[in-house]
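Excluded from the complex is one protein chain; the other protein chains are retained at their positions.
A and B are the chain letters, set down in written order, and residue numbers restart from 1 in every chain.
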């Protein structure tokens, strides 16, 4: 188990210590769950009262606390501090494989960078280039003529088709599939005729691809995922999509063929965009939303078919009152009938 | 092919034989499809008439039938009988691998119980503990410091990250992923910054995890699936979820981060629960339902956003009449206009 002292943590996050700098922690936990030997984080200043009573040995906090009993590491950006500490823990808890295993199958033509790990039973095909510090877990399949950038990690059972290009500092999680066939057919005489897919896949730098996620290769040309984009598990980027930089795709987000996402687009859990749809910079596709066409920059869409969020929420609210609306309508109908049917008053 | 006599079957299910006890069957089939040499089950007493004409050689039935031509095994709980007979067939039809293959990669530090199977090309990492009778199929990846309980089976291409704990009598189906990164990021200056995930995953006893299903490890602390819960294929249990005992999650059921399910909760096909949602004991989340918040014990929810089932069904029914409602509304509007526009009668 990793152990860090207050001093080490303060250096790691660029913080200032209040209390003894030699106190150590061996684990992290939430404000409420944390106990002796734990590190906790006050991420939301509104929870300061709760933090005062926190039992953690060390607390990273953006503000100095008056009555908290442990050691404080005061650091303006507690979220970034958390990111750094989590990375340090991860490195110690989950040590990476080392070296190229004799039980791996690495074609003699493969270009292997410095400090590369290829674990048992991994397969790397002819002509592929592995950058420095690349880590390949067991049972990974990498086809021919791929390029994998420096410091990129491929976890177990990942499949990478021939000629796929992956940038530097990427994480490809377990059982993900890059470069599988796009889904293209024509129909002739009642039969489906396959359109073979001969394009490629290009993944930028600093991209994360979730477990059991697919990025299909293009029919022609390339399917692209740009730098900094993070894709969760069970997602699908279909053939010829172009996903811009710094996008987020949560679990089961799905892009049909030839979709374009701009910069910083967020596709929430189980959302989808139809064939050839475009979603402009900074737009948010809400959970479960199904986008049939194009979405302007900064828009927030909900529902299926998707509408602007405020409109959709209003519609959902009214749907809850449909039974009353129907009843009211029936009553009115009757009343109007009466009014109309009533012989002209005073007649 | 397995073959069982009426005598063996009666012992297996605790039933009583009517007819010759040496008659044998080699296969199972439905009441209508079954023929000579087959075993069939009358599970629903309302279908007794159909069972009378069944062509199976042996029938397990909760009630004595008057005119059925084959051998009857009378057994009050035909469903439990079916469960037992299916298990016996499965054991014979799908024999488990035996022994630790020299073509597997098992770290010398691994603690291997009695009668364990580790098949060709499986990988078991440093410090992991395999209980008695554990079965590991080819291409399974098990990381470091995992614990796998007695009689648990991991099918081919399953991936298990470091430090995951799996109980006894579990079935982890093909290509499932346990302990992959939870999906956590913060944003700084327009860039996504990863929150490494350093928590764990703990799976109870007697749990089934479907093919291509993911259970992500916690950011800190643990993602938990308790005893007896059965999860189908293509499901997602995100980081820090706590799934209670004896729950059912059907295909594509998805729990976003930090969701809590109580005891015996049912999440039907393609349903989902949002971040931090809680679903209390015995609640049912219907097919395709999307639950935004909390669900009380025993509730039955439908729709997205989900509502109580009766209410949602009523709304769906009325939605079907929206065209008529709109027309009616327009007609009324006109009629009221006429009524209002009409100069006061008798004026």
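Everything below uses one rule, namely that a contact is a pair of C-beta atoms (placed from the backbone, for glycine too) under 8 Å apart; a residue touches a chain by one contact, two chains touch by 3 or more.
Owing to the predicted nature of the structure, the values given are computational and were not obtained by experimental measurement.
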*asked:* Tell me which of A:26, A:297 or A:318 is the one touching the absent chain.
replied: A:318
_Hidden partner chain, touching residue among A:38, A:133 or A:216_ = A:216
*On chain B, what residues meet the omitted chain?*
27-30, 33, 79-80, 82-83, 86-87, 89-90, 93-95, 103, 119-121, 137-139, 155-157, 171, 173-175, 208, 210-212, 228-230, 232-234, 246, 248, 250-252, 264, 269-270, 287-288, 316, 319-320, 322-323, 325-326, 329, 332-333, 336, 339-340, 344-347
*Determine and list the chain A residues touching the chain excluded from the picture.*
105, 121, 123, 139, 141, 143-144, 157, 159, 161-163, 175, 177, 180-181, 183, 185-186, 188, 190-198, 212, 214, 216, 219-221, 234, 236, 238, 252, 254, 256, 272, 274, 290, 304-305, 307, 311, 314-315, 318-319, 321, 325, 328-329, 332, 335-336, 339, 345-346
